[in-house]
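Removed from the display is one protein chain of the complex; every other protein chain stays in position.
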Amino acid sequence: MEISLLTKILFSLLGLFIVFNYGLLQAGVMRKIVARVAGRYGIPIYQPYIDLIKNYSKRTQITHGVMFYLGPVFRFSGGIGLFFFIPMIYGSVYWQNFSFSGDIILLMYFQFFGMLGMALGAGEGGQPNSIIGISRGLAQFTAVEVPFTLAIISIAVQYDTLSVYDIVAAQQGGIQNWTLFTNPFAVIAGMFAFLGLMRHAPFNVVMAPQEIPIGPPTEYHSTYLGMLQSNRVVLHIVEAVLFMNLFFGGATSWLELIIKSFFIYFITVFIGVVFPRYRVDHTVRWFLKIPLVFGILAVLFV
Amino acid sequence: MTDVFIIVLGLVMIVFAILALYLKDLVASVIAAGVLSLFASILYLIMQAPDVAMTEAAIGAGLLTMIFLLAIKKTKQIEDPND
Amino acid sequence: MIKKIFSLIIIAGLLTVFIPIILNFSFQTDLPDVAKSYVEKGSKDLGAMNIVTAIIVTFRGLDTLGEVAVLFIAATGIAVLFRKNAINDKRPKQISKRDSSEILLTGIRLLAPVILIFGIYIFLNGHLSPGGGFQGGAVIATVVLLLFLSDSSYKINHKIFGFIESFSGVSYVIIGFLGLVLMGADNFLDNRILPLGEFGTILSAGAIPIIYTLVGLKVGTELASVLDNMKGDIE
Amino acid sequence: MVNIIYIIILLLGIGFLLPITEKLGKKVSNSMFFLTLTSVSVISVQWLYAFIINGQTSLQFFTAGVKPPLSINLQLGLSESVFITSINILALIGAVYLIKHFNNIGIRSHVLYLLMILGLNGLVLTRDIFNIFVFLEITGISTYALIGSDLRLKSLIASFKYMLAGGVASIFLLLGIIFLYHNTGTLNIDGMIAASPLQSGLKIAGIAIFFLFFALLIEMKQFPANGWALDVYEASNPGISGIISAAGTAAILFALYKVMPLGNDLWFNTIAVIGIITFIASNIMGIKQKNATRLLGYSSIGQLGLLLAAMGLGFLYGGINGKFQFIIFALFISHFIAKAGLFWIAGIVKKKEIKSWGVLRKSPVLLFFTGSFMFALLGFPPFPGFFGKWELVLTLANKHQFLWITAILLGSLIEAIYLIRWFGYILKEKQEENETIEQGATKYSSVFILGTILFTISGLYMIYNPITNLSFYFYPLLFIAFLFITDNILPAYIKNILSIAGLSYYGYVYFNQFSEFRFIFAVIFLAGGILTLIPGFVKKGKRVGFYPSAIIMYVGLLGLLVAKDMFSFFTAWEFMTIGSYFLIIRGKRSQPHALSYMLFSLGGAYLIMFGFALTHVFSGGNGIALDLLNSIKSNSALIFTMLAIGFLTKTAAAGLHIWLPGAHAEAESDVSPMVSAVLLKAGVFGLILIMISSLRFDAKMIIYLLGWLGAITALLGNLMASFQEDAKKLLAYSSIAQLGYILFALAIMSHIGWMAAIWYAMNHFLYKALLFLAVGAVVVKLKTHNMYEMGGLIKQMPFSFVSVLIGIIALSGVPPLSGFGGKWLLYNAFILKGWYLQGAIIAFSGVVAFLYLFKLINSIFLGPVKDNFRKVKEVSIWYLIPQYIIIIAIMVISAKPKIVLGKIGDFITSYMPDNLVVWKGDVASSYMNGKLFGVWDAPNIMIIIGIIFVTLLSWLLIMSRKAQKVEMFNIVYSAERPESPQTTHFSHNIYSHYRKALGFLALPLIVNFWSFIVDSIHSIADFVRRLYNGNGQAYIMHILGFMVIIYFVLFNGGLF
Partner (left out) sequence: MNLILILGFMLLAIGFWGMLTQKNMIKIVIGLTIAEVGVQIIMISIGYIKERTAPILDSAVPLADAVNKVVDPIPQALVLTAIVIGVAVNALILSFIIRLYKEKKSLSIDDYKEMKW
């Protein structure tokens, strides 16, 4: 049954609020887990809330020009936009957000929106060499894109559809018809791509701490940094939800969504803690080896 | 009878032709060529072509040889050895 | 050395071209019909005894006109080549010549008019007996040649020679043109513009004798100027 | 009418008379000289008028009042009158040219000249074989004398060698004549032909004809026996060698034409083979030539070889009538006028080295004529050679002689190499200031008259050509002519207004006549033209040469769409090539790139011509309608590949792309958008044409390969673009990539695939024009192409920044803008088609596009400002207007793609009805075997993203309203000033890590391949031309050796 536009907007905003809070908590929990693995006591779970409030309440800011302004705006609207285009809960008409107006291709290309905006923003930032961080991010992203596209193509061919809602519908009814089992190669390729997308340990040369002096985060402060942090939080959850919908049978209720997305995200943390950091050309070459093979297998044996 | 005469004439003409090419002294070779065309005019007479015989004699033997000699006078008489 | 071998091969190639001709060449036993009609027409229509002259002057008149033009071009070309104010020519220096002996001088002076008359005789009755304009002209040229050889001071008068040369050339063309005017569109260089006269006499065969005299004069003067140019006094 | 013999009487009579008139003074003899030449030309023109207009039949003129076999007769038919008219008119103009030269030689040179002309006329008119010998000798001797007349050492040597060769030729001619006489009994050519000596089977008859033909062949200067001819062309006075190369060879060609019927098929074939070998060999040798007149010698020998080949083939296929007569006239006229013209210009320029011909730029009219003569030689549209070459290829195709066609086209391509290179030197080589051209009025006016004659004849050919009516081109060509004439007078902005008015008028006229698919391209060409012309208002002064060439290009483009038959399509294609060549070569360092551009497009054009000829043949061989493409019966795959490669040279697919970066980068700032956004679509239009035709026959395999080619081009283009440091080269490579997408989409051959292709074409036009205009304007402002010298211009040039920003968002395919639509269509297309791997490559290259797009905008606008650009102001308004019109257009079609895609959809359904794109309102959805596959709701996406963006922006504005502006910290000058600026520039070589990873893909394999080909041609040329070692005797040996070889070929060595 069609719900009116207004209710759809309200529910989507509500969904955004839930995801936002869940994201903050999840970030806190994940960093606590990593600390505990490294034998440290770790930060309190509510630490991300504190950072956020601190940033947004800062009075003095400096700006380097129009594009510096638009960087975080592009970035955050990319995150929220992506959220709006992905159906959250299968089955209930309330939680479809605005997914009817686009399919996977929209989602794939919408990721670039945020990234491009961020790149332009950093370009205008105070530090001219911030571009080195961006070039690494872009280069790494092109490599990540290959297995991800192949995975999506194989899923699209397998389920004969590009819309996320129908893919999730096709995976209902028990674990055995999750994509994980019906099309394992695609899932493996997809998950490799997920690692790259989330920019966790092996591939986090872009966000890595010692890159801080020239990385984009150091340029931004107060409200801008607040926006970036909130975006990172939302984006991670939304990406996890997307991969959940595509590969792990989607979620019929919020609880199922939270558990699944937690564990999907946990995979990256799990792998990230163990592996050292790759240089960019290694990442590019690595992604065009094993993940590419899996992607091709996925496409051929769909 | 005329056949014998022709053969002799032909051989002589060939000899003179070769002489004209291989004599080192240009004047001598030019004169050999003149004699060649003189014999040619005799040949034409034998072949009942009086007009041509006269032309050959007057122009071919006479004037052409003279022009050659004038040319040699204006250039070098003895062919230099390395040729 | 390779050049010798190459030229040997080429001459051998030439021989392979010529030998088949020699081998299966069959000589004519009878005149081709064109030649037959020439022989009849030559005497009846044109009234010329010497068929070769008839062919040369009227039947294939254009050839002869062309041939006279060829000689004229050659003479002009040589004159152009040896022209005095040549750009890169050094000052022409006068070469000294010993004057020839008495006997030679008087001999030549005696002989010159005789040869001259002989030349004129040749091209005057070219249509009767063998010979004609070209042979006569050559003989006249030899006269001039003898004069050059004998006394080095002899200079041909370029003005007169040039005038005779051009005059005879132009009048030859005019005679041809008269053919067109008098006899109609197809008769360029036709000798019947003048009465054929009585067969075998000097003034017979229409315009042939006139044409041949003009040709004779032209060839004579041209060859003379060619010799003069080539002799030239510039070293 | 005047009896033709008067020509001979006049020339000879005055020739004899002139030495006398010299005494009356130079004035009288000169006027006599000119009077004769004028009257002779009047007579021949009178006859020509009778033949062409009054339909006069051929006449015989007898001499000596007797019928031919006994006397010599002159025949005057249409072909004879064309030849003598052209010879006599050229003689008259030549006299005007040479009068100064003759005056200081003396009256005798006038006589020689008159008699040479007499010889030429005689050769053409006479029907008697011995008379040909006499006239040949007259021409020969007068030419020897004329060549030697200027007494320079070189001309004396050349003339001496010429005489030796002439002597040998006359010996063989005499042998031929006497044996033919012996065999046939007559000396008259018609009589001989009637007696048909070869039928008698006698060996002697064969050898006699062999001698005769061989003698004429020597005079025709055929390879390898033409060393002496080259020396003649090089050494003699250019005025005389112009007349020799044009009129001289024409007369001998005609003599050979009269005698040809004596031979049989074997002999025609041999002559044609000799001709084509000469054509190709002398063109190859021409490549290595540095000396101008010797190069012209090679080219004229080559052209002669082509004429001989055409004549040989003509006789082989049923004699020279109708078709072949038209071909030989067309080829002959263009060679005749162009060669004489070029030699005379060489006489005016007096420079030995072709590189030092830049001095021509001092006199634009001469430059214009040199260019038109060269293009006439190459057989470009308005000139007669073009019609000749087309007819020749078509007739040969009808006879299934494909090897011949390849040889002819290959030869003319090689010829194009050195002519275009030479023209490039003229336009671009640096010249010292003090160089000037001799301003002699006589020489200048004669070249001027010759040029006008060339254009009048080309005009006549355009109007009365029997192939098709080209009425579409009349007004545009008049307009171009007007532009050329007023080029030095009108200021640039008036010409700009006129051109824009012209283009919009044609847009208005043809607006509704186009079917959908041509309509889209019409919009691209016309709107593109107008938009890219608008920046022209910036330029002050007259901007000589820009507007005519721009209009020629646009006429060509429009002609493509209007063309109904293959010939007018091909004419339009060639016009477009000329126009674009002239536009590209205007750039400062664009000469080598313009040369490679021209050679590639010429190669492509010849392939297209060959393909059209094959279509004509294999689709029933009647007519040349364009939609014959859709009814090809046999070996359609071959035709399809040929046409595809031809069109791909224009869309710069991988392997054929090396000209594009240089050409687009080096072109002027408002030319590169014209060339890259608009011109490349012509190739796409062609591809669509043949793709439609390929629906009829199965070209699956080829189209599959084309798909792969498209994917590889896309990847190659994007990768190379990301490693570029030159802004415009970066955009050029990105065009290659975009064209790769279009090719890939076209190759998918499905409804949605084609929609993607045409949508991409439309989009590429929009954002590439936008980007090239913006970057071009910035580059002009900063006077440098290198990105590492720019930076931080966002404050000085906000508007350019915005347009580049929108351009890169559109190009990269990020959702809100129209690029995403293309990506969506493309993804749907290749998933539905099942081309997953190629699809993955396309997707990967799509993402790689981000690299260079970011680099472009970052290194120009973001980052720290360089000192020397601190005071740079915004780009001029004239550049911004078209940019913002395009931005509006992009916004409109991003929001409402249905306006354009709806129309395209209806068109494609008529060809490919399966799996349609269904439009519900503005939501496009694609179906895969019945099930809903993909959804693309452009307006909603735009609204959603817009709302989010605005809310966040306003929230950020509120929160940081007190933000304090801080200048970017400038690292470069913290230390002392570095000597090489690029290494310290922030965005110099930023993708070095990427190059380490994927560098191996961007190796210059293709560039090395093409340079290998060029080097091998050069080495062949160097090897072959060693044959002419300058020794006269060796040349005689070549002649005799050539004779022995031909003899063995003909009589296969039969000794007895």
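The letters A, B, C and D name the chains in turn, as written, and every chain counts its residues from 1.
Throughout what follows, contacts are C-beta pairs under 8 Å (C-beta built on N, C-alpha and C of every residue); 3 or more make two chains touch, one makes a residue touch a chain.
None of these values were measured; they are calculated from a predicted model.
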Chains in view touching the one left out: B, C, D
Have a look at D:Phe279, D:Phe820, D:Phe854 or D:Tyr1028 and name the one touching the chain we're not showing. D:Tyr1028
Residue of D:Phe33, D:Phe130 or D:Tyr506 touching the missing chain in the full complex: D:Phe130
Which positions on subunit B touch the chain that was left off? 3, 6-7, 10, 13-14, 17-18, 20-21, 26, 29-30, 33, 36-37, 40, 43-44, 47-52, 55-56, 59-60, 63-64, 67-68, 70-72, 74-76, 79-80, 82-83
Just the residue numbers, please: which parts of subunit C touch the chain that's not shown? 3-4, 7, 10-11, 14-15, 18, 21-22, 25, 27-32, 34-36, 38-40, 42-43, 49-52, 55-56, 60, 63-64, 67, 70-71, 73-74, 77-78, 81-82, 128-130, 134, 200, 219, 226, 229-230
Hidden partner sits against subunit D at residues 130, 134, 137, 140-141, 144-145, 148, 151, 153-154, 156-160, 163-164, 166-168, 170-171, 174-175, 177-179, 181-182, 187, 230-231, 234-235, 288, 294, 1025-1026, 1028-1033, 1036-1037, 1040
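The working rule: only the chains that are shown with their structure count from here on.
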Where subunit A and subunit B are represented by their mean Cα positions, the distance between them in whole Å: 108
Take the average of all CA coordinates in subunit B, do the same for subunit C, and state the distance between these two points in whole angstrom. 20
Enumerate the residues of subunit C that touch no fewer than two other chains. none
For subunit A, residues contacting two or more additional chains: none
Using the contact definition from the top, classify how the chains connect: line, ring, star, complete or other. line
Of all residues in subunit D, which touch subunit C in the complex? 3, 5, 8-9, 12-13, 15-20, 61-66, 69-72, 105-106, 108-109, 111-112, 115, 118, 122, 126, 128, 130-131, 134-135, 137-138, 141-142, 144-145, 148-152, 179, 181-182, 185-187, 202-204, 207, 1033-1034, 1037, 1040-1041, 1043-1044, 1047-1048, 1053-1056
Listed in rising order, the residues of subunit D that touch subunit A in the complex are 794-795, 798, 805, 809, 812-816, 820, 823-824, 827-828, 831, 834, 836-837, 839-840, 843-844, 847-848, 850-851, 854-855, 857-858, 861-864, 923, 928-929, 931-937, 940-941, 944-945, 948-949, 952-953, 956-957, 959-960, 962-972, 986-987, 990-991, 993-994, 996-998
In the complex, the residues of subunit C that touch subunit D are 3, 6-7, 9-10, 13-14, 16-17, 19-21, 23-25, 28, 32-34, 37-38, 41, 58-63, 65-67, 69-70, 72-74, 76-77, 79-81, 83, 86-89, 162-163, 165-167, 169-170, 172-174, 176-177, 179-180, 183-192
